[in-house]
Structure formats: structure tokens, C-alpha cells
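A single protein chain has been omitted; all remaining protein chains appear in their positions.
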Amino acid sequence: MAMLTMVQSINQALSQEMARDNRVLLLGEDVGRDGGVFRVSEGLQEQFGAERVIDTPLSESGIVGAAIGMAAYGLRPVAEIQFMGFIYAALDQLYTHAARLRTRSRGRFTCPMVVRTPYGGGIKAPELHEESSEALLCHLPGIKVVVPSGPYNAKGLLLAAIRDPDPVIFLEPTRLYRMLREEVPEDDYTVPLGSARIVKEGTDVTVVAWGSMLERVFKTETAHSLEIIDPQTLTPFDWETLLISVKKTGRLIIVHEAPKTVGFGAEIAATVAEEAILYLRAPIMRVTAPDVVLPLPKLIDHYLPTTEQIRTAIDDIMRY
Amino acid sequence: MAMLTMVQSINQALSQEMARDNRVLLLGEDVGRDGGVFRVSEGLQEQFGAERVIDTPLSESGIVGAAIGMAAYGLRPVAEIQFMGFIYAALDQLYTHAARLRTRSRGRFTCPMVVRTPYGGGIKAPELHEESSEALLCHLPGIKVVVPSGPYNAKGLLLAAIRDPDPVIFLEPTRLYRMLREEVPEDDYTVPLGSARIVKEGTDVTVVAWGSMLERVFKTETAHSLEIIDPQTLTPFDWETLLISVKKTGRLIIVHEAPKTVGFGAEIAATVAEEAILYLRAPIMRVTAPDVVLPLPKLIDHYLPTTEQIRTAIDDIMRY
Amino acid sequence: MPDQICASLDVHSLSILAPDGTVDDALMPPLTETDIQRLYELMVLTRTFDQRAIALQREGRLGTYPPSLGQEAAQVGSAFVLQANDWIFPSFREMGVQLTLGYPINQILQYWAGDERGQQSPPQLNIFPVCVSVGSHLPHAVGTAMAARYRQDPVAVAAWFGDGATSKGDFHEAFNMAGVFKLPLVFICQNNQWAISVPVKGQTASSTLAQKALSYGFEGVRVDGNDVFAVYRATRDALNKARTGDGPTFIECLTYRVADHTTSDDAGRYRSADEVATWSARDPLLRLELHMEGRGIWSKEYAAETLQRATSDIDAAIEVLETTEAPDPDDMFAYCLSQPGQRQSAQRKAV
Partner (left out) sequence: MPDQICASLDVHSLSILAPDGTVDDALMPPLTETDIQRLYELMVLTRTFDQRAIALQREGRLGTYPPSLGQEAAQVGSAFVLQANDWIFPSFREMGVQLTLGYPINQILQYWAGDERGQQSPPQLNIFPVCVSVGSHLPHAVGTAMAARYRQDPVAVAAWFGDGATSKGDFHEAFNMAGVFKLPLVFICQNNQWAISVPVKGQTASSTLAQKALSYGFEGVRVDGNDVFAVYRATRDALNKARTGDGPTFIECLTYRVADHTTSDDAGRYRSADEVATWSARDPLLRLELHMEGRGIWSKEYAAETLQRATSDIDAAIEVLETTEAPDPDDMFAYCLSQPGQRQSAQRKAV
């Protein structure tokens, strides 16, 4: 099996799915001729033509809005927002329309589209290039939110997302794009949406982390036995897997790189505090960015959660 | 003292503050000649002129963006978004700019503006007229979010918001606009941002609710002793007041009309599960809308939290 | 260069049917008398529907409702040219468009009664849900046109919106993409001169809305929106262009919102009775009647019959509306996602 980076595995997923299903097409800024600023769609315009790998004007709302129209018509558009920091202009289309089309038309029109976007910090890029605002996409019902954490699940989750009948936001952790290599089967496979993955079994503490924070949790050295969960999909969330784990370990730490307040970690903590509090031996801890504006590169390392902070949280929670 | 509705007390606050401070001006769709679709700015254009009570084109992003420019220049703009369901197109301006201007310019430019918008459900209006998406505004740092719950605090909070040096979103519970009357002093007074209000002291359960849900909590008949907290400001939140109360009662119910997942209730629950779990005698419960798209009027009563659901939660939590 | 004109751009305006009922023969499209009667009947249906809807709202049987009075020609005339397989993106005031295309009357009412089932377009029609968020449906029309072209389907796309919508960012992004991709798309603006209390002069400083198309490299035309033949002709030409791959067109129908913005509005607060009277006198229906009378295809009896038919169609629809069982709260879950997640499944049981 080939050892691929995440850029390569996503590219492969797109290429294979386009070959398999002619309803799939790509649109976005610089996705065609240039192959995307991270080269995720490299070679696809040559392979499938400019009618299917579409360089659009610089119009985030228009891109997502057009994808909604395409999806309603019966295609399976995969739109790219060049960086997550530029998705804000498309939130109206996502909230007002993508999320509601099925409900509003009572199923007459649906919105099977994917919006891919590079996500997260740690690449020392200009402002708005390191956002992790997943929580904003998880609150309003009708959209699914997927965050891969490595080349293998990136391919399988993306194939599942494209085939899903609902709108899916696919957040690609930029820091991992070329950092990790994994064995990625050439074959067609999906990783189902809505299922978490227990990445490592353990007995002392359940640690939930997604995207590039999962890698950071793995890098954290500790003597304690961690049960590490990668949700893979934030909405719909796999509560069952999480609750079973927390009931077993009695301790929960959530790590995310977004600011703390109303981050997705809050939902995880709240759900556990509602449904499994009697099993807890310790407070639920969150290791997150502080509630400040994401800084430019010189300060970013003081903003993103560190292995040090994760270790401290583990040590703290084990004191209970 | 005059008994005023919330529409009247907000109108009075605007009028008095404009008379006091010539940096204050209003802008938005239909705020001038028409006095706002809810008549909140009635009479103000006559009083202060069309240069200060500005009817804008139908451009939510432009309205908020222009308010940012005015604020940076040194004015104190109060922008209106006609209904919260139309704020989504302005989120880019809020997230990318209003929230970050102070940080990005290291204090050289600031953004002392207020964005007012009718908020919440229960008025049997068309789609997008009953949204309660406060959580979306609480996650990204740099913005304050205020929710009045009656005519009295509406006036005092709005005056505080206009005088605040930071951007403030002011969410006006539409259902309460004319439902409640309270004594509202003609005088100038502020209700400070960032301070919760213990509306009713009690010993059994702490119930947190804001906006029009506070009214619903009050309407709920129960034999148990509730300590009812109205946060008034969601960000920055008055954690101290909440934690003291929860440590006293050992039980916490949060009521909000937004969907459950990553609603602001999640943050409250998570914080308590992190900082006061050892004081809890029961799971933290949330009474919220379900995680579905906000329905049209025929189904809205099945969507919004009811006194029945609140009572059930109280009964449930008292079983622990 | 040095100082020279690098672009010269003209905007045309079109009118065919004069207020006295006479037509410009050179421009009159080849409509049969049956066609003309059909146009008339649809305009009467639209107006009658409007009156009944307002009455129902007053009785508390509908929610807030946006009248279309005065815009019947601009709506019926433009929708009349479309085919069943075309894709239609209305804003919220285009009851005349829906009626022309045969959207079930009871469903239109059902929607305004606050029931999503009213938005479930029948399978033979591709009419998108009414879009309350002004202008935000225009990018969908763009995407649909891109999809139709990609599929090589012989489909055109038409989108309606108001003068207020021209101020929204999505209007711009959609128009621009339509131009870049030369899409089979017709944009139809109902310039009824008001966006709630904001007159079109407060909406934009451009002297026509039609000229906004020039920004995007395609044609814009202003038509007399109270002249059903001009609206018909402009839309027909635009659709022909769309169907033959010659790209999008922007049609500005200059008309007037004779009634209040909605049943919750009081237009007397912000505009003069004189202005309303002037425009009421330019009634599109009256003008068409004069024309038809001149041609001998209109009579008082025919008018009465037409009204009678409209009324009974609407009566029948109201009957259906009022005998339809209340929506099932479970539908909130059934239609949110293709399949509810773990959490929604639990919530679903609780409702």
C-alpha cells in the first residue's frame, strides 16, 4: 500500500470519486489551473476538464450558493473555500440555505454538497489563514461537520462525505497536510460519518481531540493510560462511543485549538455532565486556545494548546 | 415612574443617548422614516435628522461594515439588523473585523459600536424572523453579547452597550417587545455589562435563562425553590455569580430557545462541570429547542421550550 | 488613450401596450388571442388570490402576507414564457409567478399559513421555496444553471427579486458568476420602487437598475412592468438567448407596489397617497382589458366569468387548506437531515 500524505489522499479521493460518479464536480478559487493553493486538486482539471474543475471568481458566498443550486439540481458539488478564515462570508448561504433546504422544501430539494476548507493553526501563515471555527458550523442543525486527522481517514471520510445526502463541511487540518504519511489503500473505502474512532484504548482518562490536536495529544508524553478518541465527525457526533469510554475511565479531557468559550468542547463537556456525571471522578477539563483573537505567527505558539498544557491537564485530572 | 414596554424603553434609551452624545447615530433598513419595523426608533429621525438616523440600502454586511468604519473614526454607531435571521450575511464583518480591529491595530483603532437586532421566537412570523443564534456570536473573542429580558434592563443595558468601548451585539427578545411593562426611570442609568442578575433567590435549583426564556421560567409553576439567574450579558459572562449560586444549590438547569448542540447552554454546563463539579448533586440539565431547523409558525410551539418541559426538568433534577 | 472613451454602453427600455390599450404593432409579440386571454385570466387569478389572502390574514387564518397588487403583469408576463422543466427561483412576493406556472393554490396559502408543506414543489415543477432572505437565492439560480449546462439539459433558469435585492452582496456575486460562465439564466427584477419604506432612490444612485447588468458583461433591459406584452416579449427574448447559449439577461420590470409591504406594514407612514394614486391609475390589468376590449376579446360577461372561475379555484384551494390535517411535529426531524443523528433520534422521541 502506498504511503501518502493527506494532500495526496484527498487528491486521490477526489480523483477516484470523479472517475466513478460524473455528478461530482469541483469549484472554488484557484482549484483548477493552479490545482489549489495547497495542490489538493492538482492534476484534476487536466484529467476532468475545466467544466468539472471550475475556477470561480473570488466570491465565497457565490461559490457556496452555486454549490447549493448544483446540489439541488442533482449534482454532487465539492466546493473549496481557500482557507477557513474566508468561510465567514459564506455562512449566510450555509445557515440560511444549505442547512435548511431539505426542511424548507419538505424533501423536494436536498443539498448533497461538500465544502472543503483548510483548517487550523500552526503553519505560520498570514491572518485568517489559521482559523478553527468548527463550533460555528456545529450549532445550526442541518449541516454535518467532519474533521479528518490523517491521510487514511481523510480519504475514507471524504468519500463518505461526497456520497452523503446532506451538506457536509470538511475541515482539513492544514498543519497535517504534509506532516503525516500513512498507508492509504488505492481501493474505494469509506469511513462512515457519525462514528468516532478509539485511536488508543486506555483506562485512566478519556481524551477527545480532533484534527491536528489529535497529533498533539499523541505527542504528549505521560505515564497515565489514555483512551484517545477521535470523533472524526463533530455533527452528528458519536455520543455512544464517547459515553461508554467516559463511563469506563471516569475522567474526561477535551483538547481543541479553537477558543474555549462555546467551542465544541463545551458541547462534549455539557453532554457528559448531563448524561454521565455519576460516573465522573473528576472535573471535566478543556485544553483549548484562550478567548482572544487568533494572533499572527509570532505569538501563535502561545495561543495553540501545547503538549505541555495537555500533560498538565492529565496530571491535574489524575489527582482526583 | 412610567410603565413602559421594551420597545418604549429602548426608544427612550436611544433618544436620550443621542441627545446626550452627538457621536451616537443610528443606521439600518427602515430605521428612519418608518421608525423601524417594530417602531423601536419611532420619532428619532424627526428629532435628530436623516443624517443621524440613516435609512440604508438593503445591505446587512454593508451596514455592519459601515458601522465599523464609523466607530473607528470616533463615532458611536448603533446599527440595526432588521431581524436576527438576516445577521448571517454580516457575520464576516463581525468576525473578521469588528471583533479584531483592536487586536489587529494594537489599539490604534477600536470599534465602539452596537448592533441591535430583534431576536427569538414565538411571534408567529415568517421564516428567519425568529432566530436565536446567540451562541454563534459568543464563540469568537472580541465581541460582547447582551440580551435584555425586560424594559428596565433593556434601557440600562443599551446605554451601557452604547458607552462600551467594544463592539456589542444587543439581542432584543421580540416576543417581549410589547408583552411586559415595567417601571422604567426617565433618568439616565446603566446596567453594567458582564454582571448577571439574581432575579429570584432560592435554594433547590439554579436556573439560568435569558431573553424571553426568562419569562417562561417565571411562568413555570413549581413547588421547588428556584434560584433564577438572568445573565444579561453572555460574553463576557459573569461566572462568579453563577458559580456561587450553583455551589449553593448543587443543581443547575439551563434554559434556552436555541438548539441544544453547542448552544450557549453548553458553555455554562461545561464551565460548571469544570469548576464546580464537586458541588453538584445532580446532572446538569439543559432545556432547549431540539437540534432541528427552526420551523414555520404551525410547528413553532413544538420547537420552543415550554413551561411543561421546564417543570419536568425541575422535577427530574430534584429526584437526585 | 490618452483621454478617450473606452466603453460606450447603452441601456434599452421597452414598452408595447400603452395605457389606452393600443399596442406598438412592430413590437407586439405574436400571441394568439387564446394566449392573451390566458394572460388576462392569470392576472385576474393573481389579483383575486391576493385579495382573498389579505382577507384570510385579517381573519387570522394566514400569517403575515406580502401583497402583489399592481405587479400582476410583471409576474404573469414573465412566468408565462417558461416551460415545465425550467428552474424557477422566486422571491417572496411572486404569487403571480407561482400561479402562472400552476403551483397548487392551496400550497401557496399553506405556506403563508406557516406550514412548510406549502413549499414542497410538485414533482412536475422545479420551483424553489420562496426566499425570504432577500437576494440570497440568486446564487442558487447560478449553480442550477451551471448544473443544467454541465448536464447538457435543455433547461433555462429564471430568478425573481425586488429592487431592494439589488443592494445585496449575493446579487452581485450571482450576477458576476452568471456573466463569467455565460449561463442560461434570466434575472427578473420586480422594481416596485419600494423596499418596505426605502424608495429605490435610497437603494441605489444608478438611474436605472437595468444598467447594473453592464458591470457583468451582459445585457440589461428596462421594461414597463405594467405592460404585460413588453414583459412577455423581453422575457421571451431573454429565454431564447439563454436556450441558445447566448448567456444571461437582466430584465428590470418597472412597476409599483400598490399595497402595503405586508399585512404588518402601514405604507401611509412613509409615502404619499398621491404617488399611490398615480400608480394605481397605471393598473396593468385595466390596460390589458382596454386592449382586449378593442380587439373584441373582452366583455363584462367574460370578465365576470373569469373572476368567477378564479374565485371558485381559490375557494376550492381554501377548502383543501382548511381540511388539511395539522403538520406532524415529527416532520421537524424527518426532514432536517436524511437520517437523524443519535441526538436527534432521542429528541425526536421526546416531541
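Every chain is named by a letter (A, B and C) in the order it is written, and numbering of its residues begins at 1.
Assume a residue touches a chain if its C-beta (ideal position, glycine included) is under 8 Å from a C-beta of that chain, and two chains touch if they have at least 3 such contacts.
All values reported here derive from a predicted model rather than from experimental measurement.
Enquirer: Based on the whole assembly, the unshown chain contacts which displayed chains?
Expert: Contacts of the omitted chain with visible chains: A, B, C.
Enquirer: Out of C:E173, C:E289 or C:D331, point to the residue that touches the absent chain in the complete complex.
Expert: C:E173
Enquirer: Please identify which residue in C:K182, C:R243, C:R269 or C:R309 touches the non-displayed chain.
Expert: Reading the full complex, the residue touching the unseen chain is C:K182.
Enquirer: Determine which one of B:M18, B:A67, B:A160 or B:V199 touches the chain that has been left out.
Expert: That would be B:A67, which touches the missing chain.
Enquirer: By the contact criterion defined above, which parts of subunit B meet the unshown chain? Give residue numbers in ascending order.
Expert: Interface with the chain not displayed, on the subunit B side: 25, 51-52, 54, 56-57, 59, 61-62, 64-75, 77, 89, 92-93, 96-97, 101-110, 141-142, 144, 164-166, 194, 235-240.
Enquirer: If the missing chain were put back, which residues of subunit A would it touch?
Expert: Output for subunit A: 29-30, 32-35, 37, 55-62, 85-86, 89, 124-129, 260-261, 290-293, 295-300, 302-303.
Enquirer: Touching the missing chain, which residues of subunit C?
Expert: 1-16, 24, 26-27, 167-173, 176, 179-180, 182, 202-208, 210-212, 214-218, 222, 224
Rule of thumb we're sticking to: only the chains that are shown with their structure count from here on.
Enquirer: Assign the assembly's chain-to-chain touch graph to one of these shapes: line, ring, star, complete, other.
Expert: Its topology is that of a complete graph.
Enquirer: State, to the nearest whole Å, the distance from the C-alpha centre of subunit A to the C-alpha centre of subunit C.
Expert: Centre-to-centre distance between subunit A and subunit C: 40 Å.
Enquirer: Distance-wise, how many Å sit between the C-alpha centres of subunit A and subunit B, to the nearest whole number?
Expert: Distance between chain centres: 30 Å.
Enquirer: What is the distance, in whole Å, between the centres of subunit B and subunit C, each centre taken as the mean of its C-alpha atoms?
Expert: Computed from C-alpha means, the inter-chain centre distance equals 36 Å.
Enquirer: Of all the residues in subunit A, which ones touch at least 2 other chains?
Expert: Residues 61, 89, 92, 96, 103-104, 141-142, 235, 237 of subunit A touch two or more partner chains.
Enquirer: When you check subunit C against every other chain, which residues touch at least two of them?
Expert: Only 116, 133, 136, 169-170, 331-332, 335-336, 341, 343-344 qualify.
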